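These notes concern the structure reproduced below.
Every protein chain except one is present and positioned as in the full complex.
Let's turn to subunit A:
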């Protein structure tokens, strides 16, 4: 979404490159962030891969062969929203295993915990655009508070 917006901004600000397409067909050409647009006599548009904002705060993996969650040895509950939100996209969907890099068991467990957190209404900002952002506005029984028992997760 942000990629399209950036490319649209470029098209609006300059008429030098009218043939530039905003949608790229080749997935390998999808750059992470379009950065520098330096103005002056020359117009230079660069695409650069920015370092991830998460890098300085990454947890050090003491057991590299094991998945990060198993290595951390944490008992993650459905209320630990700060940890669970790392595995969630901006519209509330869970990231696939090839992106998160967890083992099958932990991926299923995190998936179940994220479902619990979403149902309990603890992550209202990580929701699709058409949803109620406030859990109190939900329909009938869904507007009341809920909690879940993590021991019921089977994986």
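By our rule, contacts are C-beta pairs under 8 Å (C-beta built on N, C-alpha and C of every residue); 3 or more make two chains touch, one makes a residue touch a chain; residues count from 1.
The criterion applied here is as follows: contacts and distances are computed from a predicted model.
> UniProt names the one chain left off this complex as which of "Origin recognition complex subunit 2", "39S ribosomal protein L13, mitochondrial", "Eukaryotic translation elongation factor 1 epsilon-1" or "Bardet-Biedl syndrome 10"?
Per the UniProt record, the undisplayed chain of the complex is "39S ribosomal protein L13, mitochondrial".
> Kindly note down the residues of subunit A that lie in touch with the hidden chain.
1-3, 28, 30, 32, 49, 52-55, 57-59, 68-69, 72, 79, 81-83, 85-87, 89-91, 98-102, 120-126, 140-141, 144-149, 152
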